[in-house]
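What you see is part of a larger complex, with each chain still in position.
Chain nomenclature is as follows: A, B and C, assigned in order of appearance, with residue numbering initiated at 1 for each chain independently.
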Amino acid sequence: MADEGVKTTLLDELEKGPWPSFVKEIKKASETSPVCDDLLGQLELSYEEKKGHWKHGGIVGVMGYGGGVIGRYSDVPEKFPNVAHFHTLRVNHPAGWFYTSDALRTLCNIWERHGSGLTNMHGSTGDIIFLGTKTDELEPTFADLTKAGFDLGGSGSVMRTPSCCVGQARCEWACYDTMKLCYELTQTYQDELHRPAFPYKYKFKCAGCPNDCVASIARSDCSIIGTWKDDIQQDDAAVAEYAALGLDIQKDVCDNCPTKCMAWDGKKLTIDNHECVRCMHCINVMPKALRPGKERGATILIGAKAPIIQGALLSSVLIPFVPADELLETLKELTGRIWEFWSEYGKNRERVGELIQRVGMANFLDAIGLEPTPEMVAAPRDNPYIFFQKEDGKPKDGDGQ
Amino acid sequence: MTTTPAPAKRITDIGPPHYEKFLHPLIKKNYGQWKYHESVASGVLRHVAESGDEIYSVRAGSPRLLSTATIRLFADLAEKYCGGYLRFTSRNNVEFLLDDRAKIEPLKKELLALGFPVGGTNNAISNIVHTQGWVHCHSSATDASGIVKSVMDALHDRFTHEDLPAKLRIALACCLNMCGAVHCSDIAILGVHRMPPQISKETLPKVCEIPTLIASCPTGAIRSATYDGKPSVEVTEEQCMFCANCYTVCPAMPLNDPENDGISIWVGGKVSNARSAPKFSKLAIPFIPNNPPRWPEVVDAVVNIVNVYAKHARKYQRMGEWIERIGWPRFFELTGIPFTRYHIDDFRYAGTTYARSTHIRF
Amino acid sequence: MAVTVEQLAEEMYEMIKEAMGKKSFKATDLAKAMIAKYGEAEVSKDDCKHAIRVLIDTGRCVYSYFGGSYITLPHKEGAAPD
């Protein structure tokens, strides 16, 4: 038992206070898994020394896959032999992170059998993280997982586990079926998920509307964000009700509209839908009165990533609108072309967003066969350094080269 | 990669289970047919379908790092109150899906008794998206879970109450790799190094490819050198900005250091397209030393920013929208955070961040 | 097809062995090398993919990871030595 086995003076401080404590979780797990005592011990050491005690990397995995396991070794194995190996498995979550009690228990059973009993529900990319086991247990864990219908997620230079917002399962604003798309992308690209063949990682995230509850525009190489093309659906009676209940429609709604395309005369709300940029604000404030239009689909954006190493990127518009029922096909076709170009020209560890910046958006569009549209840019160029192409320029003969 | 012998008939490439298996029958029935939602109480949402059906979601805070024991607990609760149906959110909270309004209060009571606060909806502070820290990563400049716990303890009331001007999203990443994707958060807590890589001269030639290593440095601080007659590298310290990219590709270049590692705080990012376009977080506090187990200076800094925001922002203004309204000088004035040379960008887009107008408040 | 997947796998294996300790190859490096050698008419990207899969599934090669993923010979288990 943790309480007997290890002294955790510092960590014990983190059992106090109203927020649920991860230290308590580790201690709970240590009741059934002795490795957790050593984890506590090493963590306490880190807290004393203000320094991590894990070695760099480690190359382990399950047979045939190039990802899904993060190898991890202690740099003080003599002190904490039970965490000398402490690898994690990334288990691909079900779309939308829905579970039944049974499914959860199945996962618990497997992980108690083979590992520390510690998890992250979930990892930042969306996977179920099985936190800490030994090399010998990897293959058996994998066998039990697949038998139970689960498979590994990604790590290394692969497509990563796609994720999505709750979407049509529980949200009235989902402009397409995010969970279905997420599931189908995951299934379509099983090979790309498990066998590294890219210059670097590639992430998909599917959000049902511009609220982007899965942070796709900030965190995925390919962001699919629901939107609509026609007019906002408006229920005037419900608008009146909000007003009657005290909502200041002018101030709270109209004044916050980014394009100021809404007018409220005290009785009637008028939206100039031609000017609306589908930001969702008015809908968010009055969900009973306003809803996205009926012609639904998504905007496809490309290139988000964290800052390493050229600076963080947000995704940028690639296709302004794809109807909901054409999304999967369009994405498959597009993704094929993107991956082909990226695999051919991407440098090692170059994310697709960085590649686009390096070669220029226009060249990237050429390569993947898309026409430039003004929706792709916040503004046209302001510098005069245009690479006019040969077809446009008519170079004359001369003594030049 | 070391793999252990696999059983004869291995199952691979099956992907995750189909989500439909896990959907509450009422959700399956009304899939894509939701009409509107409203807040029932803090942490409790009511979604109403075109059919008139209603589903209630009760959201509980989670430390994310969960023992199977706790997961079993959640499973038991789900079974007891909602037919075994639950989900986790994109911010690692757990949501119980109920079709019976009467069961909300009992569930809440039980959750609270077990130490799981209910909240995080609407204009509350939700869970902190975070990463591994000293619990599992080799790369960390700080711990993750310990800071999250300390900050959420202090912000607990902001989780259980929906009384901020708008949503306020906090995220933490324990190094510049930013697995916590903190770069677009209202408040971002980011572990930073301040010590150039300390080259392990002995191991370097054994474990690293030198050309790859040299190429990895964005500032060109790494040059080839020889050590004991063997090829190695040296680092021009003035050129190092501690990104640790060299360490990612070469284990012989560790940067971590008890005195020089610590925390930076960033503010004003957002992800949603609501009102304004998504924005990056900007530097508020360049450095706070690591002070485990409870990082009091970090907690104070975050709480201070939250309080100033809560007091001054207008309704529906996210952190970044508020700061854009009042201007950055005023943000520093109101929070009392000193403005330093480190706040002035000097990376590739630096020129675009200088104040190129005379719009100044005095 | 003039070149068999097995042949490709064998040549890739030699490439990897040759460069061990000097350079690591990514999947695309291997594919590009084979296509450069035999021409697109003889060898497709898919062939190369299959060849790599043969190498991995038989355990002759494994994936490694340092920032990005590479295909290498199997070696002693463990983290980077310090």
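Everything below uses one rule, namely that contacts are C-beta pairs under 8 Å (C-beta built on N, C-alpha and C of every residue); 3 or more make two chains touch, one makes a residue touch a chain.
Because the structure is a prediction, the values reported are computed rather than measured.
Summed over the full structure file, the protein chains occur with the copy numbers A x2, B x2, C x1.
Rule of thumb we're sticking to: only the chains that are shown with their structure count from here on.
Averaging Cα coordinates per chain places subunit A and subunit B 12 Å apart.
Here the spacing of subunit B and subunit C, counted between their Cα centres, is 37 Å. Annotation for subunit A: residues 55-57, 59-61, 63-66, 72, 135, 348-349 touch two or more other chains. Counting only residues that touch two or more partner chains, subunit B has 1-3, 216, 248-249, 251. Contact residues on subunit C toward subunit A in their complex (touch as defined above): 26-28, 49, 52-53, 56-57, 59, 62-69, 75, 77-80, 82.
Within the complex formed with subunit C, the residues of subunit B that make contact are 1-3, 200, 203, 206-207, 209, 216, 248-252. Listed in rising order, the residues of subunit A touching subunit C in the complex are 55-61, 63-67, 71-73, 75, 135, 155-158, 195-200, 343-344, 348-349.
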